[in-house]
Structure formats: C-alpha cells, structure tokens
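Heads up, the thing below is written out as structure tokens.
Note that this complex is displayed minus one protein chain, with the remaining chains in position.
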C-alpha cells in the first residue's frame, strides 16, 4: 500500500508491506525498515522500529489530524497520490489573500481596523473574548482588510472567516 | 417505551417517557419518577433521580451485562415483553441437570470424580489451573456425574461445560 | 461553637469541586453539587451524592447566584457551603448571608473578609500588625494630584493597583512621572469595569520580585499556624502557571519570620479557617506584604504534599468548631512539590483559549504523581469559564527530582482534540534558569519573549510511519468488517477517516 503524506512540513512517500502478526516492511524515501506495529486501542499504536519503542497517539479533533509521539505533537495530512490538486492548493497558497479565522468560539469585543484599511503584518485586526480572556487576532501578512463580516457583540464559531487580508 | 428486566433477582417493569434534554418520566412498578439522564460516554451514565446523583457504568463482558453503581455491581437481563419463553427458561431451571462450566480459560490438572459417581453438593469434581493457581470446581448440587468430557492436560475455554450433575 | 456537619453544598465546578467532594466523602460527609446548563455532564455532577441545577451557562446566572445557592442549601438540608476558589469564595456579602441564615460558610467570618479583602484596608491592617509592606498609600487615591504626591514621595518606578483587584486587572507599572497621568486614568477605568470600584492605590515597584505566599490555618479558639510557603513566581500576565513548595529562596529563618508575620495579621483580623498571605520577596531577602486571599488557593496541593496534611479536611474540621489538631512546632516540611496548571489554551498561538471536545485523554500516574483533574475523555470544555482542566503535581525528595518526575509525567500525558499548555511546561522545566530556581515574577514573560527551537524529534521517521500505519489499519478494518471486534468498529473507522481527511 503506497501512502503519501505531508508531515512536519515535509512530503514523505511510504510503501507498507504487511507481514505476519502486525509487522511490516516499510519503504520510506528509498530506505527500508522492519517495523512491528500493534494497535492497543483505536488511535493508540505501539510501534517498534529496529528495537526502538514508540507510543503513537492519533488525535482527530476539529482541525488536521496529529500524532502525539513522546513529547511532540506532529500535524500531518494524507495525500491522495492520484490527485495533485489538493497538494498544490495546500502548498501553493502563500501569496494570495489570507483569511483571519476565529481560532475558537467566542464573542467579538472590538474591531481594531475597518474594511479597506491598509495594515501591517501582525497588526491587530479585532479582539474576541472566550473563557474570560480577551484575545487579539492579528493580520497574517501586510495588505488591505476586506470582508470584515462581524461587529462587536457577535458570536463566532471556531474556523469562521472573520476578515481577509488581500 | 416499555422495558421489562430481571435485576438483582427481581423482575421489574418500567415505562420510559422521554422528555426534553435527556429527562424522562419513569413509571416503575406503578410509581412515577422524574429522572434526568446524561450519557457521558457510551456506557457511562449520569443519572439524577429526584436530586440524587448516580454514576452508572455499564459493563458488557463475556457474561451477563452488569451495572456498576457506587460500590455495587448488579447483573441484569433485559426481557423481551413479547416472549415469556426465555424468562420461564431462565427462572425455572433450578431442578434439572446442572452444568459445571469452566469459569476461565485454563488447563485441567486433576479429576476428583469419575463419570457415574454419585456426589454431594459442593464436592470437588475437578481441578483446573490458570494464572499460576489451582482451582477446584465443585458440584453445584448433589447428584450423579455425567458428561465428564475432559482429561488432565486438556486446555479449556471460559464457559466450556466440563461435566453435568444430574 | 461545636457543629456537626452531615451534608455540604459545593458551590463550585471543575477540579476544585471534585477535590472538595473527595475531601467530604473521606470525612463521611455527603455532598450536594450545583451546576449550570453547560456543566450537566461535568465530573462534579457525576461524583456528588446530590446535584441540583442552578441556571444557564453564564456564571452570573449560575455559579454567582448566591441567593439561589443558599436556597438550594436550605432545601437540600445542607449544613454548610464550601465555596472553593473564585466565584463566591471571596464575596463577603454571600458569607454574611450564610451567617444570617444559619448555614455555615466554610471560610473566615464576613467581617474578616471585609477587612482583608480590600487591598487598601489590608495594607492598613498590615501596618497595625507591624508587618512589612511596600512603601506607598494605604487608602484609595482621591485624585491625580495625590497620586503625583505619593509617587514623588516613594520614588519611581511605582505600581498602580486596584483596591478590589485580582488577576492583574487595574494594575499598571509606571516608570516615570510623565506616564502617571494616563496610567492613573486607565487603571481607574479598568478597575471600575472589572470590579465595579475604581479605587486605586500606589506602591513602590519592587524590581524582579519573587512571589512567595504563606499558608495559614486558624481555628475558632484563637489558634493559628503557618504551614510554610509556596513560591508562585512563574506567572504569565500576573496569572500563576507553576507553583512549588518550599521555595528555593526561603531559608528556615526567613520562613519563620514570614510565617509569624502572616499569623500576626490573621489574628489581628479575627481570621479563621484557611487563608493565604501573599508577599513579594526581593533579592536581599526583604519581604513585603502584598494581599490576603481569604479562601483555599488553587495551589494548595503543594503545601499538602510537603506537610503531609489535608487542607480540605482541616477546613471542614475548623468549620465544625474543632480546635486545630496540632501546634506550630508539629509542622515539618519534607521533600519538594511542584504543580502545573494545565489549561485549554494554545501557547503556540498567543495563548488563545481552546475550548472544545477532549477526544483523547491519557493521564500520568505512578510514584509521586498527584493529579487533581476536572475533565474526562469525551468532555467538552465549555466556553463560559476559565480554561483550567487539571492540576498535575509531582512530589519527590528534592526539587531536582520533583522536576525530573514532572517531566516524566508530562511525557505520559496526552490531551487530544483541544490545545493545551502541556508543551509550555516541558519548555519551562527544561530551562536552565528554572532548574537553578533563578525565577521572579517577570521570568516567564522573558522566557516567552525568546525564540525557542522546536523540541527535537524523537525519531526522524517514526511519525510518518505511524501516520501511514494508522491509515493502513483504517482501510484494512473497512475491508475486513465481516469480523468486527470491540477494538475497531466500523463507525470509528469512518470517524478516523473523516479526521484524517479534514
């Protein structure tokens, strides 16, 4: 089974050859590993790679999937090898308009910029309140504010696009 | 929804009338309760009955289902109201032949009785070993040993009928 | 007066409500939980003996409704109310309403709360008790002119603080005269907004102070003891993040002197039950009275671990009119304890709160680890309250071993579905200054201002291999659905795929 994924900012190509009893031969970027894998529960994997032991915990939340491995949390994204479109869309989006999304549900407290304003990167655009704290959302790049769709007092959900910097 | 169940040795008849937000009116043996129920996870229920709070944990193992409630574990059995057969079979089995079942997987170590022997209630019939311990299986009632199907050295699974006392 | 409690109403939520339920149960007391609509599925509702709905999610309509809580105490036959921390715990009016209705408020008398609850009045009490405090005013500043006068008298830099303050609100550091006017105006209006009182006062700013606080216990028979100090210098925006006991900066002699000062203040105010006297400590071992917290603190477990005592049990016994079961000389400290406040917030993204559903929870255990946790796998952290999920506390013979033990426990800990500050603790615990106990109240903000490299990868390829195998096991399971096992359900498979693709 061939799998292509983007992990920790890198594209990796793997080929899994299942053997007996949960062991695999893995080809990864041209190298070959013997791997022993055992799923303890859905989402919790005991992985032995050449004698080294890893506890790998799959996180499936509202955002991208992630692997918790020792003290790190690593986001990944499975690529469909037959479709290059999504990958291009994902990797090539640095220059276009950038949205400001609500990172969590909350209420809009203040607007710090107006539609049409020219702003610097990291300039505060609006403030939302959640869990008794006020949090400033900043411009991801320099540009012009557009599509500012909320007003003070509005309730927003995680992932809502609140404004776009063009 | 009408439910009939056998619990803690009693037959109980309930009628659940779901209200809003997880609350129910429960009719039980002619009385009526207001109950607020919230499933935290599958099998874990927070139950409020007239202000009293209960943590109810459903156990579904190889044997009958059970409820863990505070410090007790209570076995139950849902009865199908349209079928009296299973209930009769279940409640009326005291006098007939009684099986001796393996309570856990293990290996037979010794036979203490032979097929055809007349035995007392609680007399040892055979010994099986599991988890480094030897455990004597006893006659559930006085009677004649029949169907002794195992020999020393045999491996047995939980629930296997090893002998019958007639 | 000797009282016998049978039933206690817990006027709180989250980890502290659960901790109080446990403490009550261990003393044979039954508990009444109260909950808002956001908390119907919370652990404290699950674990209490009784549970009564308060109202909608906002605290003002639920956990702050003292009238409703007193009514529930009456109707359920509760003998006493434990307020925990936050919410009504320092509300003298509520304490007084309890006193009037004959239901014991587990905490000090309302009169002592009023005397010590206002920072300006507490500063006056400190003067009367002869304890050191920062130079500055002991009453609210009537005008900007008065502020200028006081600041000139003690010299810049100075701090403006709200008399009713807490959590850093209404607080401004002022480094020179030119900044005073605007700081005075903004501190007043912020205090007015936050506390309904614009009273502010002014004190000398102590440079790079440590935050050291003394735990006291006082019974209703005139006995009062101190249980040593906690160091809470690791703060972000005036919010404690890590607390420990004892402090590496406090010698036995300093501990004795600070403890005596705290006890003197408590006695002068007619204080009873548990309380905390907060101090700033400068680099010359001078300590300055800061404020009194007239309640159980979030960080009380570190004191419990080094003293071997249970503060909640003692609160309950004191409130029943029992004398303290020990004298000052019986208190000995042993070992070292460190607490991490685990929050639903994202340190990699400006510490934004991160409410939502906890899809995975693997908790640490074993020797020397205590966790006071208020959540479970499947719980949805609500928007409406503070984002604390849990307190992870390590105890060991020495500070170095307590750090090592916390690092070990953090390595076992996984919270999935929401972001948390677990990674921040790993960073702090690995920092050379923290390990050497070179900390002050500005320490964490300085650390966070530094660039920090991401933690080293455990293995270059393991994450990619794990992701691929999760994906492979998912597709294998789908194909083999003819033989379902409790381990891998078809539905879960679908859920995992959705997770992977989203």
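Chains here go by letter, A, B and C, matching the order in which they are written, and residues are numbered from 1 within each.
What we mean here is this: a residue touches a chain if its C-beta (ideal position, glycine included) is under 8 Å from a C-beta of that chain, and two chains touch if they have at least 3 such contacts.
Everything numeric here is computed off the predicted structure, so don't read it as measured data.
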Residue among C:66, C:246 or C:301 touching the omitted chain: C:301
Which of C:27, C:57, C:129 or C:430 contacts the chain that the document leaves out: C:27
Residue numbers in subunit B that touch the chain omitted from display: 1, 3, 5, 7-8, 12, 14, 16, 18, 24, 26, 28, 33, 35, 37, 39, 41-45, 47, 49, 52, 54, 56-74, 76, 78, 103-106, 130-133, 135-136, 138, 158
Positions on subunit A where the hidden chain makes contact: 22, 36, 38, 40-41, 46, 48, 51-53, 55
Interface with the undisplayed chain - residues on subunit C: 18-19, 22-23, 25-28, 47, 301, 304, 308-310, 312-313, 332, 334-335, 357, 359, 363, 365-373, 378, 396-397, 401, 404-405, 407-408, 411-412, 484, 486-487, 489-492, 494-495
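In this text, only the chains that are shown with their structure count from here on.
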Centroid distance [mean C-alpha coordinates] between subunit B and subunit A, Å: 48
Cα-centroid distance, subunit A relative to subunit C, in whole angstrom: 32
Of all residues in subunit A, the ones touching two or more other chains: none
Multi-chain contact residues (two or more partners), subunit C: none
